[in-house]
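All protein chains of the complex are present and in place, except for one that has been dropped.
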Amino acid sequence: MGSVFGNNIKLSLFGESHGEAIGCVIDGFPYGINIDYDFIDSEMDRRRAKNAKLATARTESDKPEILSGILENKSTGMPIAAIIKNENKISGDYSNLKIMPRPSHSDYTAMLRYDGFNDIRGGGHFSGRLTAPLVFAGALAKLALKEKFDIEIAAHIKQIYNIKDKYPNNTFPTYEEFISNYNKELSVFDNEAMNKMISIIEEAKMNMDSVGGIITAAAFNVPAGFGDPFYSSIESRIAQSMFAVPAVKGIDFGLGFDFVNYKASECNDLYTIKNYNNIKKVETKTNNNGGILGGISNGMPIIVNTVIKPTPSISKEQLTLNIETKEEDTLIIKGRHDPCIAVRAVPVIEAALAIAILDLCIDMKGKLL
Amino acid sequence: MGSVFGNNIKLSLFGESHGEAIGCVIDGFPYGINIDYDFIDSEMDRRRAKNAKLATARTESDKPEILSGILENKSTGMPIAAIIKNENKISGDYSNLKIMPRPSHSDYTAMLRYDGFNDIRGGGHFSGRLTAPLVFAGALAKLALKEKFDIEIAAHIKQIYNIKDKYPNNTFPTYEEFISNYNKELSVFDNEAMNKMISIIEEAKMNMDSVGGIITAAAFNVPAGFGDPFYSSIESRIAQSMFAVPAVKGIDFGLGFDFVNYKASECNDLYTIKNYNNIKKVETKTNNNGGILGGISNGMPIIVNTVIKPTPSISKEQLTLNIETKEEDTLIIKGRHDPCIAVRAVPVIEAALAIAILDLCIDMKGKLL
Amino acid sequence: MGSVFGNNIKLSLFGESHGEAIGCVIDGFPYGINIDYDFIDSEMDRRRAKNAKLATARTESDKPEILSGILENKSTGMPIAAIIKNENKISGDYSNLKIMPRPSHSDYTAMLRYDGFNDIRGGGHFSGRLTAPLVFAGALAKLALKEKFDIEIAAHIKQIYNIKDKYPNNTFPTYEEFISNYNKELSVFDNEAMNKMISIIEEAKMNMDSVGGIITAAAFNVPAGFGDPFYSSIESRIAQSMFAVPAVKGIDFGLGFDFVNYKASECNDLYTIKNYNNIKKVETKTNNNGGILGGISNGMPIIVNTVIKPTPSISKEQLTLNIETKEEDTLIIKGRHDPCIAVRAVPVIEAALAIAILDLCIDMKGKLL
Partner (left out) sequence: MGSVFGNNIKLSLFGESHGEAIGCVIDGFPYGINIDYDFIDSEMDRRRAKNAKLATARTESDKPEILSGILENKSTGMPIAAIIKNENKISGDYSNLKIMPRPSHSDYTAMLRYDGFNDIRGGGHFSGRLTAPLVFAGALAKLALKEKFDIEIAAHIKQIYNIKDKYPNNTFPTYEEFISNYNKELSVFDNEAMNKMISIIEEAKMNMDSVGGIITAAAFNVPAGFGDPFYSSIESRIAQSMFAVPAVKGIDFGLGFDFVNYKASECNDLYTIKNYNNIKKVETKTNNNGGILGGISNGMPIIVNTVIKPTPSISKEQLTLNIETKEEDTLIIKGRHDPCIAVRAVPVIEAALAIAILDLCIDMKGKLL
């Protein structure tokens, strides 16, 4: 509950944007997993802003210090704790933040929830900075999923503002195709779409505005027959994890909301048999249900789409309320802001998916893997 | 977990479509709530098929027998258990169901998950019939929410296939406006849209096909400052509850996926002050965030949209796989089926929302209400 | 939480002593388990009063009706719901019960907790009657433990008042030796001790008084290496389950409180190797730690002792408080009462242990057993 996730693993996130450190504890992480530090670094890197035109992150190293749970490069089965020190702490006055809450941000609601005692600087615990330990935890989850279950997680930007990505050959891509995008400027399949997205983001930035996006993530090789009905459906598990990501306002699976535009006879996923090296495997001809039926995996890729709203912190002048005078007042949010946080959210979404899938797998196969 | 929901309440659903009975236990339900049996009946009624042209429910009375937790028409604070006997049980042979799984249904995945031991008749525990105890639990949750918190829950059909509902005056309706639709053929605001929806459903039925829909539900009067960050965000809580409803494949809040089409300067919800009988209340001019910021309520209506996929059980001939022969085979699903389950899902979605909000409220205000 | 137990299974108890029915739902029970109805009946029987001199149970059949989760005598993996109808319901006036709370009972505390809305008749939800569904759930748990893990659960009365049972040959008995007591008047190894216990109970009954007892339960064949540190230690799990049994006021493992009388050099369990059909097995020479080290099983029998306080409902005249007059007043509790509830608690304690161990095993080995 709160900042804690999972049934058999327990991921506990902590820290505030301008406090001493942010970090996480992962309780119940499987033992004996090889910890690939280069992979962890590369995941942390993907979350950082690469292109000054497209994102404006605080220039912090965001290097997790691992305090426990790993010995001789293998997980011990004990809680893994890691911290990331905050280098750019602000010690100045921030009382005005409480008086002039930023629109569409947590400033006002958190103030009510915590009776004004919460640390509001930079969004405090609600800051996007907390996605750094989330990506760290996700990287570990990916390592465990790969080593123990051969499950792989990837994502791409499906849409930025009105520009949509396209899949090569109109087929849902493989894991390898997904990760081949990771060294591009944006994790997008179609280069033409990518360039248009870049233009739109640059334009938003120039206008001191921001845009949102849709990210599609997939879990490959989840064995068929994993999951539960009702409240532990794979959808329920993933959704709980995804809505922890700041700015996510919607989630759907497979066709998702687009199901409304089809008749059953057009969108039902028909079963078939495929041959893989003379091993017959039951598959569906289409994957409109995103790999999940009745809350349980059917062996097809699990496909999940999430929408990231436009970063509410914009430099453009906005009206807000002065809490003290109870009158509307003009707000100018200083500092530099991401014109499209969806760009950097790709590995965060993957992390949220990986963590949910790892918890699912341990539910199914037990702690003695 | 599994068929159990909640942090401070625990709703446990049980039963199979063709077993002895279905039902639920609600642990932690508040004490002293007046149990309005007429209201419960009316909620159960809304879930049943009213119009033979639009839905084909089993003609069962679906009358919950309350076994515990209520004394002299008031909740005792003890677990409330209720059962609904299955009147139309099938005792015949059903072995063929295991051989020819229905496309886009849980038949195949549940068989793998439970190694074939699950009761597959009529979908078993995965049947839409399980939404009957869910609506019962939702009715109780609504009574508690109204009595203890003055919170009200309602929903309407936002879209069926390509037909969208419209709000009167283009404003998000009030609770009273929402419930004024409940005696219409469909819970839709715009009568013209409603009639078109009816035609589409009738056509689908005639073609032995089905269509899906989008339902928008709202929670009115949730106090500002309720909720938590991350995994207990209001979105995470509601999503976990909603994805328990069979056929739900997506959920979003406020503008939801439509956020992608806006710039922050166009969709940020600006604060303002409104006067209600000389009481000043902080509101937002728009409610694009669906009443939730940072996982916490801001006092505006909580707005949640869910998509219901077209009922996969259609009478139309479909290809499926014969599990024994490992070859494709033609499937004809006998019996009568709902051509648009979204029609009857309206009170189910409300129930899922009410239960999540009640759990939230007890988290915030405690068990000693 | 509340009346709900477990991490991977969720056992939900419901019902009141004089309501319609009592019962339980077991969510997450393993699929494919052979349901031996005779065994379930025999367990329910063990909980009933056999000897009118030693116990005074309501003469109800206490036959569980199974509503879901079992098909063709095998568990389906779906929630198992069962109800036991209350036959001896009282419909008379019970308002005086709220005015004159019985000493050492839940009457007064429950009234405060539920603001007087709880059903106080016969103890309501706090009644010992709720142990009937607990024994039912325990019987199922035992069947699953035996079939999937070869784990067996048994118990005996270790002490009644000042009379202590003795083990044959001063060795901790085997499972077979434990269950050989089940057809005796009391589940006691030493017949001399048993006869003395019977005398003491009869004397207590004659004096309109009651006595308590200590029950020792054991789980045999729990594999070494099951468990977790800290809050999911086997001790933490079992203790949470045991303290749900009414009248239990203490629990310890192995030597338990008696550890205080030893030095480490006298009570440390030294390791050794034993040969079983040429299979070498690590054991400890003594089992003072009751099969648990660091919260994790070591392969020896898990041994747990619980104390059951003297039944507080006695026929003897007692002083209590008249809540209305706020003055002390004389209370005479009518009806017949158990002079030693510990006698009938033996299968209840076993059930509480079996349920905790089953949840542990699923944690370790997963839901796909």
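Order as written gives the chain letters A, B and C; numbering starts at 1 within each chain.
Note that in this section contacts are C-beta pairs under 8 Å (C-beta built on N, C-alpha and C of every residue); 3 or more make two chains touch, one makes a residue touch a chain.
Quick caveat, the model's predicted, so the values are computed rather than measured.
Summary of contacts with the chain left out: across C:Glu43, C:Asp228 or C:Glu350, the touching residue is C:Asp228. Residue A:Gly19 is the one among A:Gly19, A:Gly225, A:Pro312 or A:Pro339 that touches the chain not shown. Residue-level contact of chain A with the missing chain is found at 1-4, 7-8, 10, 12-16, 19-23, 25, 27-28, 31-32, 65-69, 71, 74-81, 83, 113-115, 117-119, 124-125, 368.
Of the residues in chain C, those that touch the hidden partner chain are 1-5, 7, 13, 101, 103-106, 108-110, 112-113, 125-126, 130, 159-162, 204, 207, 209-214, 224-233, 235-237, 239-244, 246, 248-257, 259-265, 267-273, 280, 282, 284, 288-290, 292-298, 305, 307-312, 314, 316, 318-321, 326-328, 363. Against the chain not shown here, chain B presents residues 7-8, 78, 225, 228-229, 362-368.
Quick note on the criterion: only the chains that are shown with their structure count from here on.
Chain nearest the geometric middle of the protein is B, using mean C-alpha positions. One finds 46 Å separating the Cα centroids of chain A and chain C. A straight line joining the Cα centres of chain B and chain C is 39 Å long. As a whole-number value, the distance joining the C-alpha centres of chain A and chain B reads 26 Å.
The set of chain B residues that touch two or more partner chains comprises 1-4, 7, 13, 113, 125.
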